[in-house]
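As you look at this complex, bear in mind that one protein chain is not there, while each of the others sits in place.
The chains carry the letters A and B, assigned in the order they are written, with residues numbered from 1 in each.
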Amino acid sequence: MWHDGRLCYGGDYNPEQWPARVWAEDVALMRRARVNLVTVGVFAWSRLEPAPGRYTFDWLDQVLDLLHDGGVRVALATPTASPPPWFSHAHPGALPVTADGVRLHHGSRDTYCAAAPAYRSAARRITAALADRYAHHPAVTLWRVHNEYGTTCHCEHTARAFRRWLAGRYGDLATLNDAWVTSFWSQHYSDWAQISTPRATQYLGNPGHLLDFRRFWSDTLLAAYADQRDLLRAAAPQTPVTTNYVLGDWVPVDHARWARELDLVAVDHYPSAVDGGAEEQTALAGDLARGWARHAAVDRGTPTPPWLLMESAPQQIHTTGRSHTKEPGRMLRHSLAHVARGSHGAMFFQWRAPAGGAERFHSALVPHAGPDSRAFREAVDLGTALERLSEVAGAVEASVALAVDAASAWALRHPGLPSARLDHHEELAAVHRALWHAGYGCDTVVPGDPLDGYELLVLPALYMVAGTTAEWVREYVHGGGHLLATYLSGTADEHARVRLGGYPGALRDVLGVRVEEFHPLADGDQVRLGDGGTGRIWAETVHLTGAETVTAYVGGVLDGAPAITRHRHGAGTAWYVSTRPDDATYRRLLDTAARAAGAVPVCPDAPAGVEAVRRLGDGVSWLFLLNHTDRAHRVPARGLDLLTAARVDEAVTLPPGGVAVLRES
Amino acid sequence: MWHDGRLCYGGDYNPEQWPARVWAEDVALMRRARVNLVTVGVFAWSRLEPAPGRYTFDWLDQVLDLLHDGGVRVALATPTASPPPWFSHAHPGALPVTADGVRLHHGSRDTYCAAAPAYRSAARRITAALADRYAHHPAVTLWRVHNEYGTTCHCEHTARAFRRWLAGRYGDLATLNDAWVTSFWSQHYSDWAQISTPRATQYLGNPGHLLDFRRFWSDTLLAAYADQRDLLRAAAPQTPVTTNYVLGDWVPVDHARWARELDLVAVDHYPSAVDGGAEEQTALAGDLARGWARHAAVDRGTPTPPWLLMESAPQQIHTTGRSHTKEPGRMLRHSLAHVARGSHGAMFFQWRAPAGGAERFHSALVPHAGPDSRAFREAVDLGTALERLSEVAGAVEASVALAVDAASAWALRHPGLPSARLDHHEELAAVHRALWHAGYGCDTVVPGDPLDGYELLVLPALYMVAGTTAEWVREYVHGGGHLLATYLSGTADEHARVRLGGYPGALRDVLGVRVEEFHPLADGDQVRLGDGGTGRIWAETVHLTGAETVTAYVGGVLDGAPAITRHRHGAGTAWYVSTRPDDATYRRLLDTAARAAGAVPVCPDAPAGVEAVRRLGDGVSWLFLLNHTDRAHRVPARGLDLLTAARVDEAVTLPPGGVAVLRES
Partner (left out) sequence: MWHDGRLCYGGDYNPEQWPARVWAEDVALMRRARVNLVTVGVFAWSRLEPAPGRYTFDWLDQVLDLLHDGGVRVALATPTASPPPWFSHAHPGALPVTADGVRLHHGSRDTYCAAAPAYRSAARRITAALADRYAHHPAVTLWRVHNEYGTTCHCEHTARAFRRWLAGRYGDLATLNDAWVTSFWSQHYSDWAQISTPRATQYLGNPGHLLDFRRFWSDTLLAAYADQRDLLRAAAPQTPVTTNYVLGDWVPVDHARWARELDLVAVDHYPSAVDGGAEEQTALAGDLARGWARHAAVDRGTPTPPWLLMESAPQQIHTTGRSHTKEPGRMLRHSLAHVARGSHGAMFFQWRAPAGGAERFHSALVPHAGPDSRAFREAVDLGTALERLSEVAGAVEASVALAVDAASAWALRHPGLPSARLDHHEELAAVHRALWHAGYGCDTVVPGDPLDGYELLVLPALYMVAGTTAEWVREYVHGGGHLLATYLSGTADEHARVRLGGYPGALRDVLGVRVEEFHPLADGDQVRLGDGGTGRIWAETVHLTGAETVTAYVGGVLDGAPAITRHRHGAGTAWYVSTRPDDATYRRLLDTAARAAGAVPVCPDAPAGVEAVRRLGDGVSWLFLLNHTDRAHRVPARGLDLLTAARVDEAVTLPPGGVAVLRES
């Protein structure tokens, strides 16, 4: 086992930033805080291999022994996210290149091209050396490959690899030309050598070209990961291998596809919103991580395993132009929100705040001010709380499935769309936010994943729908499932080609509508809806071809036309939402659709602002109650509060910002 | 004749984007919509010449035959705006380079440098092949060269060509040094080889350098056009040759200069404003196109011929961050607004919306939804309407001339001006908008064009005024003409050098004022005017040297000083406007000046929001009435409404958004 049964607690530990005399104090403080897992070596390449092929492992030996003696397990990282200066100097051609052709230089981190042979080879070498030396070290229970795969490149190595990948995908150029519709603007390729990465060009790029570059690059980064995983697995077959995902709509990685190659889904989560938005983002991140873990488990035919929050910021929220300091207790609530959603613990970046380096002001469990600080006292409290939750395990109650699709997200960022405000992730977040506030448990699913047990499936601007995906939706609804699809879902095929004959293409039959025209709205503009709500971003001319109108547009050119529709299809029901409702309207709509589908909120009596999540064990369940408001709330519930060991018979009273975790029998 | 007597109707037709089975349906739908002219081949280079010198014309043969059989004429395009991938791959040195030195790559369209010999040679070769094969095809009645010339380049080919062009213009370096005032900042050139294009530099560039680069590049693009035109003319002397202008203040083309090299002025018009602004922009675009056609005709000593709206978007207005869907009937009104201004029809991009490619969501006459759609039904209605207007021809009634000058527009975008908000085009648009709302017919003129028949000449921020231009203005006013010049007009000479001794330099005598100081205003700031109006952007310290004050500034440092003046000069009158009045004030001012000059609105009784334009034939005239409001309006008029065949004796009632075209006898 990579953990000791307890929930994991700890974070990135960088002893190479400190003299050896600090290490003993570190371990003592870790014990005080009940830290049981740390990630070591993430950015230590230049300390581990100070010159090509020359290794200095002695300090790491010492550190691992110290940690082991202190009862702290280690996720040993490969340091490949930051090649040493000697590497960049010896291999300038392995430095990354932007779409403009600017070669980036050493001076930060991640200055490598993942397609450059010299980089891949150097990364394999240090990985093999680490595997060789530490495969059997008793402290090392997890391998963490690299850090936050997420950079991109347009160098010639990349272009060559892209052409090879395309040849593998399409077989011949005729197929590629057809998929990319190169008949538009005279882009017919007659030789593979004519294809480059989507470098800076004169005007709008080709959508197929742009989409396949994203797919290719995700696969290329994954291959770089697999290089290392294979070496680590060969050396230590029992030690699981992971890498820590970085979240964000810019990330060139198909996280679902990757999950199938990991032994453990691990996620870094840094919310960017300061107010309630941080909690909404935390809930979504946890549901996404669990969804990827489930997707991989389905692929393997195993039950959904836990995932791990591998990094988060102890006391800061990094938001536009500044770091917001978290209010007292907020770190605990964020951590438990992740555990409630299936994370096997809460890990942080980083253990101790350094005096220098680019991230000298990133928050830490031991801050610049030292252990005599609110930050460290809260770290100790969190360690205590997590230890009391050791028994928590099992699935998460969820009645709604939200489809998420990397390709749709990428395709909606292409130029030449009817609106620059289209965003699969933002639509997903809007739906999730509405359901979160309404109290429903949600799973995210990848198109094709099993849908048993969900009362409602939501497609949030799921722009690209392959034929197989359409069939998946159709079967679900036909068999009695409830569906809610929002605008643009099904419009394009798997090559991002628009389906002709009326939108939303692949889903016209299930939804019972035919959309003739789009009406993208200006920033700040809204359309009025018949139920008193409003829509933003988008509206459509919807014709009913079987569906009925639930809500009509009011005023403007669409006055009286359908805005939200409902269609009986087979034994199921399919809703269509042709605009982005305002938050209150969206919440009401999803509550209505979920209720009609038979879904029930996790804790129907929880007041607004109190989050309720339930973990489902064998014959036992745990109800997490998180009070995100600054007022006390009384929540009807029963069970044993694991944090206080108090028995709750009728209701638990949560102080402002307070939490409870009830074992329900 | 390139048309069959009817007004042209159709658009870009791209059969290469579709399988052959769609072609027959296309021709059938074209007949249904009364389409009579289509542009074929615009972006078909990679389909016509799949490898260097190897041609595949068979599909085009078929398409042209099909169209000819269907009674549809063809503007055959040269495909040189989008070289095939094989070209870019073989000639990387012919790819364009930005001012920063970034080489742009294939992946969009227009990725060539018009000064690169390899490109020019390849463009001539495909043009010659097309000319050779189709010069005598009965369907081909017009050549359309290239598409929307408008890209620029800073590569070494361009730098060499620039030096040659400068040597031709100036003869010797002393003359160039004097024209560019290279004595400032030690820029004296002692060898032609020292001159590069205005690449990225440390700080402000030299105005003469910047201006001549724009002139040179316009000439270079024109030479690329002329290469092709000469080949096409040689092959088919009777078939006129054109290219479609793209409008926009960024376009590096002197449209007036170019018009003299075209057999037909053709314009693409894509308004960017969504509300009434689209109609204002449409009116200005039509007047500009006619002005260029007239300028070329004057040069040739022929009457002003019609021009052609070569492209427009059927159902969309592309505006900031989104495409606005046109309201029902708006496509018809926009089309007739162009016909009213002299366009021999209305053409669109494009015939059928493709499933892929960068512009997959560009609107089309046959939309994604197919022929069963509002878009196609309106396309059919437009075809019917245009056919009923076949008899319309002749001049457009205009009593006001607005001067437009590419060099002034370019020079006002240079760095180092007293304000970054100076804009010849915007000032032109402000004047035109005021006159359009006041109901006056306007022609745009190029400095030096004949001014007979105009009651009023307006110079809108005509910054650069050569001696000959000053003389042209002086003679017009002296001979009894009325002039209205706005701030900065006449300030600089033909090299953009400031005329010394007091602004506005070349026009001080005519205007009877001497301006001592500028007072550029901040964004959002305004000055008050004595007539209750306001001014924005600019104000000046104006001294009267013969003129009288019409309106004074109120408040601030200019309190009581002249803002708007009037001067008797010879038999004429010259107004000077030293600020940008707000729209209502500008309209009132121009109405006053126009009336005083003897001008009369086209339809004095037309209510606000109803546009009136009159075409003047031999002994007959046609009054176009376009109701741009959402209310019905009754307009006093007489004649036969060609669209309804109804006789109008006293007044015609236009429904909301409705139009009438009355034959007046």
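Criterion: a contact is a pair of C-beta atoms (placed from the backbone, for glycine too) under 8 Å apart; a residue touches a chain by one contact, two chains touch by 3 or more.
Remember, predicted model here, so these are calculated numbers, not experimental data.
Chemist: Of the listed residues A:2, A:45, A:410 or A:440, which contacts the missing chain in the full complex?
Modeler: Of the listed residues, the one touching the omitted chain is A:45.
Chemist: Can you tell me which of A:369, A:571, A:584 or A:646 touches the chain that was removed from the display?
Modeler: Selected residue, touching the omitted chain: A:369.
Chemist: Could you tell which one of B:418, B:450, B:598 or B:636 touches the chain left off the display?
Modeler: B:418
Chemist: What is the set of subunit A residues that contact the non-displayed chain in the whole complex?
Modeler: Its contact residues with the unshown chain are 14, 16-17, 43-47, 50-51, 79, 82-86, 88-89, 96, 98, 100, 102-111, 151, 274, 315, 319-325, 327-328, 353-362, 367-370, 373-375.
Chemist: Footprint of the hidden chain on subunit B, which residues?
Modeler: The missing chain touches subunit B at positions 100-102, 180-191, 193-196, 198-209, 415-421, 495-503, 514-523, 541, 557.
The criterion applied here is as follows: only the chains that are shown with their structure count from here on.
Chemist: For subunit A versus subunit B, what separation do you get between their C-alpha means, in angstrom?
Modeler: It comes to 49 Å between the two C-alpha centres.
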